[in-house]
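One protein chain omitted, others in place.
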Amino acid sequence: MPLTDPDRLFPVDPRQRDLARSLYDSVADLPIISPHGHCDPRWFAENERFPNPAELFVIPDHYVFRMLVSQGVPLADLGIARNDDGAVETDPRAIWRRFAERYHLFRGTPSAMWLEHSFEHVLGLDEVPSGDNADALYDVIDEKLGQDAFRPRALFETFNIELLATTEGALDDLRWHQGIADSGWAGRVVTTYRPDAVVDPEFEGFADNVAAFGALTGEDTATWVGYLAAHRQRRAFFKTHGATATDHGHPTAHTENLSRSEAEALFGTIMSGAFTAHDAERFRGQMLTEMGRMSLDDGLTLQIHAGSRRNHSADVFAQFGRDKGFDIPGRTDYVAALKPLLDAVGMEPDLTIILFTLDETVYARELAPLAGAYPALKLGPPWWFHDSFEGIKRFREQTTETAGFYNTAGFNDDTRAFCSIPARHDVSRRSDSAYLSTLVTTGRLREADAFEVAQDLAYGLAKSAYNID
Amino acid sequence: MPLTDPDRLFPVDPRQRDLARSLYDSVADLPIISPHGHCDPRWFAENERFPNPAELFVIPDHYVFRMLVSQGVPLADLGIARNDDGAVETDPRAIWRRFAERYHLFRGTPSAMWLEHSFEHVLGLDEVPSGDNADALYDVIDEKLGQDAFRPRALFETFNIELLATTEGALDDLRWHQGIADSGWAGRVVTTYRPDAVVDPEFEGFADNVAAFGALTGEDTATWVGYLAAHRQRRAFFKTHGATATDHGHPTAHTENLSRSEAEALFGTIMSGAFTAHDAERFRGQMLTEMGRMSLDDGLTLQIHAGSRRNHSADVFAQFGRDKGFDIPGRTDYVAALKPLLDAVGMEPDLTIILFTLDETVYARELAPLAGAYPALKLGPPWWFHDSFEGIKRFREQTTETAGFYNTAGFNDDTRAFCSIPARHDVSRRSDSAYLSTLVTTGRLREADAFEVAQDLAYGLAKSAYNID
Partner (left out) sequence: MPLTDPDRLFPVDPRQRDLARSLYDSVADLPIISPHGHCDPRWFAENERFPNPAELFVIPDHYVFRMLVSQGVPLADLGIARNDDGAVETDPRAIWRRFAERYHLFRGTPSAMWLEHSFEHVLGLDEVPSGDNADALYDVIDEKLGQDAFRPRALFETFNIELLATTEGALDDLRWHQGIADSGWAGRVVTTYRPDAVVDPEFEGFADNVAAFGALTGEDTATWVGYLAAHRQRRAFFKTHGATATDHGHPTAHTENLSRSEAEALFGTIMSGAFTAHDAERFRGQMLTEMGRMSLDDGLTLQIHAGSRRNHSADVFAQFGRDKGFDIPGRTDYVAALKPLLDAVGMEPDLTIILFTLDETVYARELAPLAGAYPALKLGPPWWFHDSFEGIKRFREQTTETAGFYNTAGFNDDTRAFCSIPARHDVSRRSDSAYLSTLVTTGRLREADAFEVAQDLAYGLAKSAYNID
C-alpha cells in the first residue's frame, strides 16, 4: 500500500477535487525554486554520502526531535550535540529506534506528511516506521544512502531543483559555494546574506564578530561609516556567489529611521558595550532601514523573519545551544514597528521587502493591509510552525482578500532537512490548488485565471520576488 | 458568458447548496437598509450624472486604487487629488486604462466580486476589463452614465434602497439633506452625527473646529457645559434630518467615566492646547461615555469604529491627505477599554451601542462575550478589510456560539462606492445563507428557524439596531 494518498490535501467534494487535481497536475512538475532555506552547501561541494538514517531524518530536523523530547526523550538520547561535557548517544541505530518506536506521535502533523513523502518517493519504502520494523528500515535506508543516486547532487537533480538558496553569516568565507563553483557541477546553489551575528548586539560574541568583520573587509568597523561600508562590501561579495537576497532574523519587527547623527551615536553606545535591551532593539531596527537603503542600491531583496523568542528553555540553551526546537513564537506587532522603515523606503517600486511572521493574527489585520498598499512590500509564505496545510489555508484565506495573490512571494521551504524539500513544495502546491479550486467552485475566481495563478504561486512569484533570472 | 456565477459563495455540496440557494432566494429581493456609509448626499440632492467611469469606479474607491498603488502605480497617476502642487492625472480615460491593464491584481478579492456585480447587473457588461478592451468598455460605461436611468436617484430606486444613511461632521450644515427634502423626491436619505473633528483633540484644526462649533450653536464651547450643550443641540438638528445614530472613529476603544470635575479639568487641559497624547486619548474616551449618556436621552444609536491606525505613510499623508488607502488596522483591546463606558451605561436595556473592530482576534475572545452579557451592546458587521466572504464567515463562526444572532446588528455596506451597495448587500446575504445552510445540514439549527434568521440578518436586525421605523 502506498504511504501517501495521491489525492492528499485536495477537497473531498468530487467536483472540487477534480479541479484541484487538474490545477495541481498543471504545476506538479515545475522545477523547484527554493529561494530561502538552511541546507548545508558543503553537501553539494563535497557530494559525500549522507552518513546514516538518523543523521538524515532525526538529528538535523528540529520538528522531529522536539516532538520526541516533548514526550520525554532526552535531547542527548537523540544524538543532539552538547555544549557541555554530558554524554550523548552516538549510535545512530539507537537514535533511529527511539524515533521509530514513537512514530505515532506524528499522527496528523506535517512532519508525518513530509517524512512519508520522502520514505515513499525518495526511498521507495512501503511502510512507516514502528518499533517492529525499526532495524529493518534502518538497514534498507542506510543501504540506499550508500548508492550514488542518493548522494546530494544526484538528489538535487532528482528533486528537479532549479535554484537552492542557502543562508550564510556575514563572516562566512563562502568556501563551499566556491567549491561548488570550482567543481563545474551545474546545480545552482546560491547564498543569502544573513548578518545577524554582526547586527544584533545581543548575539553571542557580537563585539568579536564586529571586530572580525573589520578584519575581513579591511574597513574600520569601530566607526559607523566603516561598519556600513563593511556591510556593503560583504553584500557585493555575496552577490558574486549568487545572492539575490539578504535575511534578518529579529525578535521583533521593530525598525528605526534615525538621522545620521542619531544613528552614529547609537552605534557608539552599542560598540561601548554599555547598551540596554532597548538600545539593542533600536540598533537592530535601524539596521533594517540601512539594509533597505543598501538594497535600493544593489538590488538585493530584503527578508525580515521576525517574532521568534529564541532559546526559551534556559537549560536546553545552556546544554545544547541554539536551534534546538525551543524557539517559541510570540505576539508581534508590525503596523507600528515597520512605520519608520516604510516611511524611509516603503513607497519605492523597485525595492522588495518580504515579510515573514510567526504570529498569524497579523495576516488579515496588519500584513495584508500593509502589503496591499506599500509598493515595496510582499508577504512571505507561512513560516516555520505554520508551513503546513492548515497554515497555508489560513494564510490564503486571511491575506488574499486584501492583498491579492500578487503581493505575495511564492513558497519557501526554509528547511535544514534536505529530503523534505520536494515534500514541502508538494504540500504547498497541493494546498494552493485546493484553495484555488474552492475559489473557482464558489464563484470567486474564473477557472482560466486559477490556472494562471497556480503557475505564479508555484514558480513565477518566487522568481520575481527574489529577482531570480 | 455572465460575469458572476449565480451560485457564488454557496457551499459546494449539493444538499447544502440547494438549501443555501433557498435561503438566499427568500431574502434576495428584500429592500436594502444601509444604516451606515459614506455616500455623498449631494448626488441625490442634485441628481447630476456621474461624470465618467474613472470617477465612479477608481478614484473614490480606496480598495481599488490602493491595490494598484501596491503594485507600483503612483497615486497621482490615478487621479487622486493632492494637497501639494504636484501634477495629477486629469484624463479619466488614462486612469481607467491603468486600472483595466492591471485587473488581474484583483483576482480572488472582494473588490473583483463587487466590481463584476456592478459591471454585469448595473451596467450590463459581459466582459471584465483588460488592456485590450479598456477603451471600448470606457465608452460603453460612459454612454450608460449619460442615460437618465443611471443618474443617482434612478439607481437608488433600481437598487431597491429603503434607507441610506450618510455620515456628516458636527459642523456640516446638512444643506444637501435639506436639498433632498426640498426636492420632494421620495428616496429616504438620512444623516448620521459624526463629531470626530470636534471630539478628537488630535484632529487637524481641532481648536478652530471647536470655536466654529460654538459659533454655529451659539453655545460657549470654551466651557465644558457649553461644549456638551452644543453636542446636544447638533444631535437634535441631525435628528431633524433623519439621523438615528451617531458614529465615532477612534484609534482605540478606550473609554473613561470621569467625575464631572475631572472631566471639566480634562476639557480645560485639552482647550489649553497643552495636552499630551494620553490626555487626548482620555478625552476621546470620556466623550464616548458622554455620547452614551446623551443617547439615553435622545435615543440615537451609538456606533464605535475603533482600531484604525490612520495615515500610516507620512509621505502619502503629506501629499494626498486622509483616506487614501494607507489606514492600517492595529491590535485593539476592548475588554479593559470599554469597562468605564459599560459601568456607566452598559446595563441600560433601551440603549444601543454598536461595536465595530478591525482586529478579528477580539470576535470570540472579547466582543462576543461582552455582547452576550451587556444589554446595551450589539456587534456591528465585519468592517472594512473584513467585509468579504471569508471575513463574514469568520465573524459568524467566532461570534454566534457566544453572542447568538440577536446580539448582532445586521449588515452595513459602509461604502463611498455607490454602485457597490447592492453588490455588498448581496455578498452579505449570500454569505449568511451559506453559513446558515451549514448550521442546518450539520444539525445545529432547525431549517424553519434558519429562514427566520435569514430575514433578520438581511433586514430586521439593521432596522431594530438603528431604531429605523
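Chains: A and B, in written order; residue numbering restarts at 1 for each.
The working rule: a contact is a pair of C-beta atoms (placed from the backbone, for glycine too) under 8 Å apart; a residue touches a chain by one contact, two chains touch by 3 or more.
Fair warning: this is a prediction, and the values are worked out from it, not measured in the lab.
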| Listed residues B:Ile141, B:Leu370, B:Ala423 or B:Ile468, member touching the removed chain | B:Leu370
| message | Which candidate, A:Thr223, A:Thr361 or A:Gln455, sits in contact with the chain we can't see? | response | A:Thr361
| note | Among A:Pro60, A:Pro195, A:Gly214 or A:Gly391, contact with the omitted chain is made only by A:Gly391
| field | Selected residue (touches chain absent from view) among A:Pro60, A:Gly285 or A:Gly325 | value | A:Gly325
| field | Where the unshown chain meets chain B, residue by residue | value | 11, 13, 15-16, 333, 335-336, 339, 342-343, 346-347, 349, 361, 364-366, 368-375, 377, 397-398, 400-407, 438-439, 441-445, 449, 452-453
| In the complete complex, which positions of chain A touch the hidden chain? | 4-5, 7-13, 66-67, 69-72, 104-110, 112-113, 309, 312-316, 325-326, 328-331, 358-361, 385-386, 388-391
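Quick note on the criterion: only the chains that are shown with their structure count from here on.
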| query | In whole angstrom, what separates the CA-based centres of chain A and chain B? | reply | 40
